[in-house]
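Right, subunit A next:
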Amino acid sequence: MLLEVRDLDVRYGAVHAVRGVSLAVEQGEIVALLGPNGAGKSSILNACLGLAPRSGGSVTFNGAPISRLPTEIIVRRGLTLTPEGRRVFPHLTVMENLKIGAAANAKLRRETAGRVEEMLALFPALTDRRTQLAGTLSGGEQQMLAIARSLMSAPQALLLDEPSLGLAPNIVDQIFDLIAELKRRGVTILLVEQNVELSLAIADRGYLLASGRIALAGTTAELKSTGRLERAYLGIA
Partner candidate 1 sequence: MIRFRTVSILATAAAVASMGPTAASAQDVLKIGFAGALTGYLAPYDQPTQQGLELAIDEINKAGGIDGKIKIELTTRDVRSETAQSAVVAQELVDMGINVMIAPCDVDPAVAVGQIAQAANIPTIAPCASTPTLPGIAGPFTFANYTADNLQGTVLADFALEQGYKNALILISRDTPYTEKLPLYFKQVFEAKGGQVPATLEFKMGQQDFSAEVTRIKELNPAPDVIMTAAYEPDFPAFIKQLRSSGINTPVLGSDGIDSPTTLALGEIAEGVVFTNAGFPSEGGPLAKFNAAFTAHFGEEPTSVYPATAYDVIKSIEAAVKATGGNLDGQALRDAIDNLENVPVATGTLTYKGRERVPLRVVALNRIVAGEKTHVADVTPKAADVPAP
Partner candidate 2 sequence: MDLFLQQVVNALSLGGTYALLALGLAVVFSVLGLINFAHGELMTLTGYAIFFALAAGLPYPVALVLGVLVATASAVVMERVAFRPLRNSNATVMLLSSFAVAAMLHVLFQNLISARPKAIPAPQFLMRNVEVLGLQIGAVQLVSIAVTAISLLGLTLFLRRSTLGIATRAAASDFNITRLMGINANLVISTAFAISGLLAGIAALLWLFQRGSVDPLMGFLPVLKAFIAAVLGGLGSLSGAVVGGLLLGFIEVGLRAYLPDGMQAYREAIGLTIVIAVLFFYPSGLVPRREAVR
């Protein structure tokens, strides 16, 4: 297992957002984490990166426990997150956003120029926007920049939080094409999405989350066939 989450608990004060969740992602897989709003999906991703308060359970990456490490060290070990709402640095230029994505260590910094070219090839829409402030980009471009910025650190595994949120349908298609392309390049992906149909189309396996617990798990084919997915989404699992 590349990424393994065991009995994870996340609490924000009195709110118990994640209750004993266990899940695993294998090298090279795309795993979809599905569920209605407030089910705790983003909390799980954030907890993996040390950005949400973990009150119980553990996270291991590449066989090593990472749940007590600070965010920046986790990222240096090859696990990263493209957060919900993109969160590009709006007052930095596109180039600066990309550069900062490769600031984690000296090796990456040396390779910055080459990796920037690689990203611009992968995201041609950004090429003409290099010197523009990221805050002036369209939503789709910001999402691409956010993913490109995450990829600058050459991660083994990428956690993607709601990449299609608020984007026009044709842009959403582009984003999903891109995710498929990343898989071909060997990047392992844990995908949190509201768009169940598209997610199941590209994912290998999936988990369904309801009220902070895993309600259902299996391959995409299994999830689609049982019919329980819809029921779970409606909260009657």
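How were these picked? Simply put, all candidates are chains of the complex that A comes from, given by their letters.
Everything that follows uses one rule, which is that contacts are C-beta pairs under 8 Å (C-beta built on N, C-alpha and C of every residue); 3 or more make two chains touch, one makes a residue touch a chain; residues count from 1.
Predicted model only: the values in this text are computed from it and were never measured.
Only one option in 1 or 2 touches subunit A in this complex, and it is number 2.
Put simply, subunit A touches candidate 2 in their complex at residues 49, 51, 70-72, 75-76, 80-81, 83, 85, 87, 89-92, 96, 99-101, 103-105, 108-109, 135, 149-150, 153.
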